[in-house]
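A single protein chain has been removed from this complex, and every other one stays in its place.
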Amino acid sequence: MTAVDTDQPPVATPTSWTARVRERISRIVPPGQALPDRQPAYMSSWIYVFGVLTLAALIVVVASGVVLALGGVTWWHVSSLGHFVNSLHLWSVELFFAFMVVHLWGKFWMAAWRGNRALTWMTGVVAFLGSIGTAFTGYLSQANFASQWISTQAKDGLNSVGVGAFFNVMNPAQMLLWHVVLLPLVLGVIVVLHVILVRRHGIVPPIDADEETAS
Amino acid sequence: MTTSTEHRRAPRAGRPSTPDSHGFATRPYDLVKEFVVALVVVTLLTVGLAAAFSSPDEKAITMRDWANAAPNDVVATAAGELAGTTTSAGFGPPYNTAADGAALGPLKLQKWAGVTIPLDSAQDLVLIPLAGVTDNSALTDALAAWQSAGADQRTQWASDYSDALAQAPDGNPDSVATGDYGPVPVIAAGFLTLANTGGLEGALTSSGNFYGGDQTKSLLLLADGAYLEDQARARNLGGDQWGMMNETGNYPGQPWMWLYTFWYQVPPFSTSENADALVWGLMMLLTLGLALVPFIPGLRSIPRWIPVHRIIWRDYYRDHPRR
Partner (left out) sequence: MRPMILLADGAGRYVSSGVIQISVTNLVIIAAMILVFVLALVLPFPGRHHQDSSDRDS
């Protein structure tokens, strides 16, 4: 039972934009749930590590990409260190997609969209698509035979639906900027939203589980 | 105090509502440590794979490479550009209005997007680069003859020469049957010479600008020939070879593209002129389906019908048997 202090005036709804934003932010994730140090006991399976593995792989992808960006587009063709960094970028991307798909498989079989988690599922799918698009612009930026073939093939598909009119895959100067600036930014925002939603709703309980009554 | 972010609904008939995850027994777990371990594991895996297998880097085909490896193809392509019969010349939007392009049922998306990358194949890919050649008087005369001829005459010369090349053994210009091809043979030969000097990409990309960066013209020209595709098909990169999934050599490709490229392998897509638009439309539909799984009856129930989850949560189900 709480003691009521009758001398305090009622708290008015804040009119300050700053206060309102602060209130909204603090309500995005339940208190203590952003980085809890406990988790539901039903999370006892290795399938649960694939989300964080995907995130970790994404970080390695970005880090290796940053090093490639330091040297520029032609660097890795002439430097053996640069070529090694390119290899890091390629293999971290393969791992990223592998972990992400295993994560998707797990979430499907757990029907993880239950309990108001549809948006978590959907942001995950959008992140998957965004990743494919980002990888695609990366392949176009290689400045080698693969880029030549991929661009001249992809233009047919994209032109058939009018997209090629403003997204020119044969223009490396445009594709490179989509790959290192535009798409990573968009993908980053989607991934952040996805993770926030996970923390907001908590990890989905087992199918047909009943909420345990308080002891 | 509840940490629930859920709006409680009355259970639907036959489907219990999902309880709040914060109402279950918990145990300690170190998320940050888990993340750091994951990062270390992925980094080690990446370094190991990169050191063991490296990454592909097949050199781009230069115009000079093309001219050396397949000179007859270069000549045939130049003639085709002048005749307006190449892929780029007849493409339609966004390069020209030679065709309407693909349609998705009533949706003429390619046409509606308009000509935003205007290109005159004959002029931009062949004649303008050649106009810069100064030490070949025969070529200069041929170009003048071409420019002063009427459109129908040009098309006649170029088409006849294209056909003659196709008939010649190995497409060799030296073995072409005699005929009236006007200045086209000299122009096409001059084009091959320009490609051999290594100056063609520059002429196409910079075209009086200084800074290049946009390789559209060079790529369209290269793709108008047969050599690029021949090289790609030899590496299993062709559209009907599941090419979208593949990489040169034995390097890992893009396994996640399997479903997109699958449709191109089977009818009706494999035999359709409109395959690109059809496959795009189908994949957009399937992707929408994937995103909306939570709302699609039947699809969203598959995890119940095929209970893989009973393995995942076996510990929980063992400790909490169904009443």
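Side notes on the structure shown:
Per-chain numbering from 1; labels A and B assigned in written order.
By definition in this document, a contact is a pair of C-beta atoms (placed from the backbone, for glycine too) under 8 Å apart; a residue touches a chain by one contact, two chains touch by 3 or more.
What you are looking at is a predicted structure, and each value in this text was computed from that prediction instead of being measured.
Of the candidate positions B:P129, B:G253, B:G281 or B:P294, contact with the unshown chain belongs to B:G253. Here one chain is not drawn; of A:I59, A:V73 or A:V101, the residue touching it is A:V101. Considering B:V36, B:A138, B:A234 or B:I306, the position touching the chain not shown turns out to be B:A234 (whole complex). Listed by residue number, the positions of chain A touching the unshown chain are 32, 36, 38, 41, 44-50, 80-81, 83-84, 87, 94, 98, 101-102, 105-106, 212, 214-215. With the whole complex as reference, residues 1-3, 22-23, 25-29, 51-54, 56, 234-236, 241-242, 245-253, 255, 265-266, 308, 311-312, 315 of chain B touch the missing chain.
What we mean here is this: only the chains that are shown with their structure count from here on.
Remark: chain A residues 30-33, 35-45, 47, 49, 52-53, 55-57, 59-60, 64, 76-77, 83-84, 86-92, 94-95, 97, 101, 106, 108-111, 113-118, 121-122, 125-126, 129, 132, 135, 139, 142-149, 151-153, 156-157, 159-166, 168, 170-174, 200-212 touch chain B in the complex.
Residues of chain B that touch chain A in their complex: 3-7, 16-32, 34-35, 38-39, 41-43, 45-47, 49-51, 53-61, 91, 93-94, 101-102, 104, 109-110, 112-114, 116-117, 213-216, 219-220, 222-223, 228, 231-232, 237, 239, 243-244, 247-248, 251-252, 254-257, 274, 276-277, 279-281, 287, 290-295, 300, 302-304, 306-309, 312-313, 315-317, 320, 322.
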